[in-house]
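For this depiction, one protein chain was excluded, whereas all remaining protein chains were kept in their positions.
As written, the chain order gives the labels A, B and C, with residue 1 at the start of each chain.
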Amino acid sequence: MGALLEYLDQEPWRFLISFGAILFLSLNLAAILTLAERKVAGYIQLRHGPNRVGPRGLLQPAADMVKLFTKENLSPSGSDRWVFLAAPIAMFLPAPLIWLVVPFAPGVVVADLNIALLFFISITSIGALGVIMAGYGSRSNFSLLGALRGAGQLISYEVPLILSLLGVAILAGSLSLVDVVNAQDGGFWNWYFLPQFPMLIAFFVAGIAEVKRIPFDLPEGESEIVGGFMVEYSGMTWAMIQASEFGLMGLMSAVSATLFFGGWQPPLEFLDLGTFNWIWLGLKTALLMFTFLWIRWTLPRLRMDQLMDFGWKVLVPLTIFWLFVTAGAVLAFPSIFG
Amino acid sequence: MGVTLPQGELEGRLERYLEGFRGRHGLEEASVAGNAVRLVVEPGIVPAILATARESLGIMHLSYITVVDREGFYELTYELLDLRGGIVRVKTKIEGEEPVIDSVTGIYPTANWHEREAYDMFGVAFKGHPDLRRLYMWQDHFDHHPLLKSFEINTKRTFEGLR
Amino acid sequence: MLRDERRPESAALSGRETGRLANPDVRDEFGLETIDMNMGPQHPSMHGLLRLILELDGETIVRCDPIMGYLHRSKEKISENRTYPAVVPITDRIDYLGNMHMEHGYCLAVEDLLDVEVPPRADAIRVLMCELMRLASHTPSIGFLLLELGAFTPILYGFRERERIQDIFEAVTGARMMFHYIRIGGVKADLPEDMPERIWERVESMEANIQRDFVDLIEGNEIFVARTRGVGKMTQEKAIEMGLTGPPLRCTGVDFDVRRDYPYGWYPNVEFDVVTDTEGDAEASYRVRLGEIKQSVRIIKQVLEKLPEGEVMADVSRRVRPPEGEGFGRVESPRGEYAVHVVSDGSDIPYRVHYRTPCTVNMQLLQEIIPGHYLPDVMPIMGIVDPVSGSWDK
Partner (left out) sequence: MKGMVITLKHLFEKKITRQYPEYKRPLPERSRGLLTVDMDRCISCLQCMRVCPDHCISIEMEKRDVDGSGKARPYSVGFMIDDSRCLYCGMCVEVCPVNCIYHTEEYEVQAYDRLELARQFGERPVDPTVDPKPAIKKKKKVAKKAPETVDQRAETVQRAVTERD
């Protein structure tokens, strides 16, 4: 048995098995998040969420999955079939890929890239491409409008996303997420969310925009353009787009947890659980995911021009200013900021 | 910026309206009942009456236009409110099968949809209306005017396909 | 001949110079033109079945043409084939969020025809029920305005308030929505014994809930303010010109309220003030509706304090057979002035009933105000009017 494990530890099998595990992780995360969203929405609105399927509604994602598998996914007549079918894949792609670089526990990471942050940014822009393909491919007024809005929003919110990462990169001195997490060890007082608080706000808000959730819900604004770019999708293709939205949401909270809240670092020294530290990463990600849901069910939606103004005139200057502040601080007191 | 509404005590105002109308046009019949001034006029001078009501007397609100399909003629009632308790009812009669009357959209722009509804339901055409289309019924292949007495509703119960 | 000139051609928009583009000079040399988009009858935020043909130049709307009639049941034709008392359940179904007011308007018109004197207790109960209906209609309508802006939670708080009032309606009238409670000459039955206390306590708790759930949740919210301030701005002249009534008119500052200017029923011996605002945009209409909720609570308390004694039904024969002539009734429904014009020919079937529903007239706002706004602004402007499809389609 041990020999088999060593054999499997070699490069080709190790990567395949871990990538399968990550795919399993992100798909299930998306399924669970659909249930979580409906439960949290229900509780906020003084009603129980789904509680008919399974004990207290726990089998609801399984029921949704079965429904979506059996539903026929039709595509509009005039649509460009290949672009129409390729779009959900392109949108779902970033979610599992970026999980590769997120460190779960000390020494446990699928691929320890030393340019992990650069990898993260370049992969998320594929999601933006997916939105445009979906909108353009389904050839209908509403989806075209949704796609144009989506393009504008996703691309213009990548700028603050990138700028807010640089602050952490300066402090940690490296782009690799493993180094970022190692640089934040010790108690929670030397996590990066304290020195980088405005960057955390900018990153979180840009994260919400990247994942297209309220208040940046415009590509899919139900009350105006009825589902925006995903209006023509149904069945499995729609399920893929929903999975991509929830997968990306889970991923965004995981990445912000690693960057600003010290990944798998325990908040206090004695709480260190050795290789079981991924529990801390899970807790932090769950907390951030809850704030995603919480914001979704409280705030109304922004209008397109207000969205762009907020992005360019508020987030970008804030992040640039704070970048100079961190750079100055690192130069002025090299001792503290290492 | 604000809109000035006619002031003064109700009875006084109603008398003033009555004098205002009587002075300008010959009226078949004019009386004051409760808080309403009733005028019966020929169809031709309805826009003139409403113009005096709007400009000189300051009655700002046209509440509705009712068309009643009596035998052989249509009876139109324009209900004007001065938003302070006074009502002016202008009644006209249009003879004949092809009811045509001048539109008052120029004076009271709110009459636009009232007249479209009257056209849709009774076939009363309003000359000079900017966009006389049907308001409720589907635009083409429906040449009837439903609220006419001649438009008979059938009370037969259709159960085909259910047997 | 006259006949053909009068028949315009089909739905292709007849004889109207359509302002093709927002700023034609720039766009023309590129040969760009507007997209014609159908915010079709089946659309989540159209308050029922309404079709807006929008001409879009990018995101700004160049021209908007509402097409109505998808829920047209022709209440007027039905009313011409029923006896007078049988028309009351019909009027319930015209504005299904303000049923009590619809019944009240029709009954006032027929009582004006019969000139029968309604006993004071019936008048007081009618006003009590109408004001409760106004509460049950304004709370969800504020929720609708926010639902269309994307906030999904306030509408459920609004419906929680409406549910509580519907429980009271069910105990008094027997039905939750289609009451058939106000009858020609009075009210169907007296209030049950414990009802005044129950209404009082329910209305008390409502004020606190409204303050916590609506005012705190929305008032300072920057996104709500950004989405509604200055959207659908109207001047007073424009509002009066379009014949608006009710909250859309009062939010521009014109203080016209049928309950005070054309007093009917029990309103003369109840004092309340007419809530007006000065802005004339979506946020002003939200404030006016909130103020009206407070005023309605005040009226309900006054009516409950001095509820007159006596029987609740005037002695009207079961077969209502009014003399020949015309009857008029005018009521302030939650959406505006609702007037009924009944013409009788002496038989026990009305000869012609004309319903002046507030939403039919307030919907002209869409045609006049929307051009020039962005596509997502159609929702807050619909929120100003807060239309009900049964009411604009009759």
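We adopt the following convention: a residue touches a chain if its C-beta (ideal position, glycine included) is under 8 Å from a C-beta of that chain, and two chains touch if they have at least 3 such contacts.
Computed from a predicted structure; not experimentally measured.
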Among C:Asp36, C:Asp115, C:Asp216 or C:Glu271, residue touching the chain not depicted: C:Asp216
Candidates C:Ala189, C:Val274 or C:Leu304 - the one touching the absent chain: C:Ala189
Option from C:Ser141, C:Thr173, C:Thr245 or C:Ser285 whose C-beta touches the chain left out: C:Thr173
Chain not shown, touching residues in subunit C: 80-83, 85-86, 88-90, 153, 160, 167, 170-175, 178, 180, 188-189, 192, 212-213, 216-218, 220-221, 318, 321, 324, 345-347, 349, 351
Sites on subunit A contacted by the missing partner chain, in the whole complex: 40, 42-48, 294-295, 297-299
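Operating definition for what follows: only the chains that are shown with their structure count from here on.
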Pairwise touch network: line, ring, star, complete, or other: line
Chain closest to the assembly centre - both centres taken as Cα means: C
Intercentroid distance (Cα basis), subunit C paired with subunit B, Å: 22
Multi-partner residues of subunit C (each touching 2 or more other chains): none
Residue ranges of subunit A in contact with subunit C within the complex: 41, 44-47, 141-142, 145, 214-215, 217-218, 221-226, 297-306
Residue ranges of subunit C in contact with subunit A within the complex: 35, 37-38, 43-45, 59, 146-153, 156-157, 160, 217, 221, 223-224, 226-227, 374-379
For the subunit C and subunit B complex, residues of the former touching the latter: 2-3, 6, 8, 10-11, 13-16, 68-69, 72, 74, 76-77, 80-81, 235-237, 240-243, 245, 253-254, 256, 261-262, 326, 328, 330, 337, 339, 341, 343, 351-352, 354, 356, 360-361, 363-364, 393-394
